[in-house]
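Just below is one structure, and these are the notes that go with it.
Missing here is one protein chain; the remaining ones are kept as they sit in the complex.
Should a chain be cited, it is by its letter among A and B, assigned in written order, with residues numbered from 1 in that chain.
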Amino acid sequence: MGDPKEITTLQATTIIISTIIGVGVLPLPLFAVRAGETGAPLVTLLGILLAATGLFILTYLGMRHPQKTIITYSHDIIGKWLGRFCSIFVIVFFYILTGLAAREFGEVVVSAVLRETPLEVTVLVMLLLACISCRNNINVFSYIHNFYVPIILAPGLIIVAFSLKNSNLLYLRPIIGNNFQDMAAGTLTISALFQGAFIITLIIPSMKKPAKALKASFWGIFVSGGLYLLIVIATVSVFGSEEIKQIFWPTLELARTTSLPGNILQRLDVIFLAVWVTAVFTTLFSSYYLTIHSIKELCNLKDHKMLTYFILPFVFIFAMLPQNIVQMYKVIQDIGRAGLVITFLYPGLLLLIDVFKGWRKKRSVVQKS
Amino acid sequence: MLYKNRNVQLFLLSVLLLPILSSCWDSQEIDERANVLAIGIDVADKQEEKSEDEIAHLRDFSITNNEIFKLTAQIAIPGRIPLGPEQTGGKEKPVLVVQVVGHTIEDAIINLQQEVANELFLGHLRIIVLNEKVAKQGTQRFNDFLRRNPEIRRTASLVVSKESAATYLKVSPELERIPSLYLADMVDNLTALGKFPPSFIGLFWTILSSKGQDAYLPYFRLKKGDNLELNGLAYFKGDKMVGKTNPADIGIFMSVKGIHRGGYGAFVKVPGTNEVVVVKAMSRRTKIKVSLKDGKPHASIKISYESTIDEKGNPKLLVSNSSLLKKVEKQASKDVVASTKKFIKRTQRVKSDVFGFGEHFRAKLPHFWNKKIGTKEKWEDYYQQLTFDLQVETHIHRVGMKAK
Partner (left out) sequence: MVFRKANYKHSGRKRYPMTSPSKDLEVQDRKYITGSLKDTEESIKAILGENDDLSMKHFKIFGQYHAAIFCFSDLVNQEVMNKEILKPLMYVPEHLIGREKPLTLLMDIIMNEALYHSQAGTEKRIDLLIEALLLGKTVIFIEGLKEAIQIETKDVEKRSIAQPETEQVILGPREGFIENIATNIALLRYRLPTADFQVKTMKIGRLTKSTVAYCYLKGIASETVIKEVEKRLSEIDIDAILDVGYLEQFIEDNPFSPFPQTQSTERPDRTVANLIEGRVAILVDGSPFALLVPVVFNQFYQTTEDYSSRFLMGSFVRMARIVALVFSLIFPSLYVSFISFNPELLPTEFAVAVAGGRAGVPYPAVVEVLLIEVAMEVLREATVRLPKQVGGALSIVGVLVIGQAAVEAGLSSPITVVVIAITTIGSFATPAYSAAFALRMLRFPIMILAGIFGLYGVVIGVIFIFNHMLSLKSFGVPYMSPISPENYQGMKDVVFRSPLWWMPKRPGFLHPQNQNRLKKNDNTVLKHNKVGNDQREEKSNGGSEGNYDTPGNNDHY
């Protein structure tokens, strides 16, 4: 990478926050409640903890190789061909994630606001936005994320704050849910919503102080996880678990139920969805960027700019593959859980091998001397 | 390379974007929308039933829930309502009232669209009036459409009417230019005035789906001269209305529910005399504890009132006496206990847990709930056996501006 290393710790944090917070917030309470009923907040918390563990592993791995991304250091750890083979999986996974995120948001927009606009158009517009922005270098990438974080956090917090007057604490009890097997599955689903945090592997090589990456990861997951948890608590306390099961996007419904004092705007859901475009954009932007950058590194290309347009039709086609919204959500959940192998197990394995190799090297050095 | 040229890039991009730019799918001007402001739902009589045309379905198509109903919609006519302060004159009615019949709401809306030139728009639907009979038949069949349609506000009001809902949409109150807005504002203000617990369609749905409580709605009655009156609280068992209270019981209901804001006053007899004073609840605090007594659910309710004396009947009676106030407090509490007991008993008889005791059991005794209850129907059975004890305290701190 020819760019100067300019990303600060705060920027790295904000990248993680805005990448994680995305379209997943909308169905999040539904996933959580399906798994844990009134234990939804607990399921969410467990999911966050699981995701955090994965992120810390990845960050630690990145800090051991502060000049490289997972694509390049996997070569060093498990060999060139095996590394490349695994990298292809990473790339394909994030390529799929990009398409699904665009599709999911398009689906929400078409169901809730623009009912007659073709789905293809809304999805394509989102993808184009991400695609054109991807032509910038990694510093601009971090500026963009950094800039949008307040806009992403604000609507969530506002809606949580204003919905408090409708909340009923009884709905949150009992805190521990009823079915533990469902809860475990739900934990996986929830932690799959945090897969965007994988972007840290791309950022570390461009950070001013890669040693502080762990701090950035911690705060990133703390803030985004905190928002997720707040939203789940707010939706469950307003609707109760039974009602949530009947709603596709409980977070959006929460926005519909809350009204601003003084009736400045009669409904918040449309505004919320409009502002949420930003959050979806940043998520999409990250996974798109991760995809093309990984391809660039895998194929040793010099420039990623042309690649952005080249990938676009493929992402678009994939986004259009699921036949209907129900199938789409099934795909999202399945892919999300399967993705944990890539975002959780694979880095974990790499770290183990890396640590072992390092330990062996040290020992051989000691023996020689 | 060709693609390196910026102009070529721009050109390609604009060619790609051209089809997008040339269309505006969802654009629908505000003046071309038929804003449905209120709908009323009545039971259709036989004659009206036949008037349904074969629009959404053919006549011999059998619909499982075959009860046909009559939907009355109030639609704002663009241009009739002037922008800015009201000018004198203009006696024309600013709204259009249309009646259609249908088996479901969507069916009725399709029929309605057939009669109206502009596209129907439900985003400004502020109030839905259900006739008592319809409410007693069940509301579940209306909810599906209302929940599915993104235009419907979750904050719209749902009320039950004694008379036919159609008449509510035809009345023209003097206070507001648009009749249904008067109705909607009136319902919205009930909560602010402390006359009714929060009630909107979203809350109704939430209560309906939760296992341990039953829904309630405001119940209206038409008075002389196109005036409306809040005539009580309609309580439901599941989605069916099973009864109504008198207006005074709404205050009782609110205190058991734990609604902080008070608004109701009641005559209280001063013990030992024949005189009465009006005690108005300013605020209340409610605590509900649930337990199991011999495997049976038991609730202990503790209500404490902050009240004032608003008026007294006899000038000779002096309320400047602290011990007298204490007596009044005691008497007021006694009255509340009596009417609350009566009220709860009445709901138990029809298995309608409007107070939401079941939620307390579900939340606080999950073990018992999961083992014994689990479903809404089962809880309704248990609710009949619910025992409770009641403790009411009234505190009168102030007597207003008058010293005696």
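Just so we're on the same page, a contact is a pair of C-beta atoms (placed from the backbone, for glycine too) under 8 Å apart; a residue touches a chain by one contact, two chains touch by 3 or more.
Because the structure is predicted, anything quoted here is derived from the model rather than measured.
For the chain left out of this panel, the touching residue among B:Ser14, B:Ser27, B:Thr273 or B:Asn321 is B:Ser27.
Residue A:Leu129 is the one among A:Leu49, A:Leu129 or A:Leu230 that touches the chain not shown.
The omitted chain makes contact with just one of the residues A:Asn146, A:Asn168, A:Ser237 or A:Ser287: A:Asn146. Checked against the full complex, the one of B:Ile41, B:Ile178, B:Ile303 or B:Leu386 touching the unshown chain is B:Ile178.
Residues of chain A that touch the chain left out of the display are 6, 8, 10-11, 109, 113-114, 117, 122, 125-126, 129, 132-133, 136, 139-140, 142-144, 146-148, 263, 265-267, 270-271, 273-275, 277-278, 281. The chain not shown here touches chain B at positions 20-21, 23-24, 26-31, 33, 35, 37, 76, 78-84, 121, 123-124, 126, 151, 153, 178, 181, 184.
In this text, only the chains that are shown with their structure count from here on.
Averaging C-alpha coordinates per chain places the centre of chain A 40 Å away from that of chain B.
Within the complex formed with chain A, the residues of chain B that make contact are 3, 20, 25-26, 123, 147, 150, 153-155, 198, 202-203, 205-206, 209-211, 356, 359-360, 362-364, 366, 370. The residues of chain A lying in touch with chain B in their complex are 38, 111-118, 121, 124-125, 166, 168, 170-174, 178, 238-240, 242-243, 245-247, 253, 256-257, 259, 266-267, 306.
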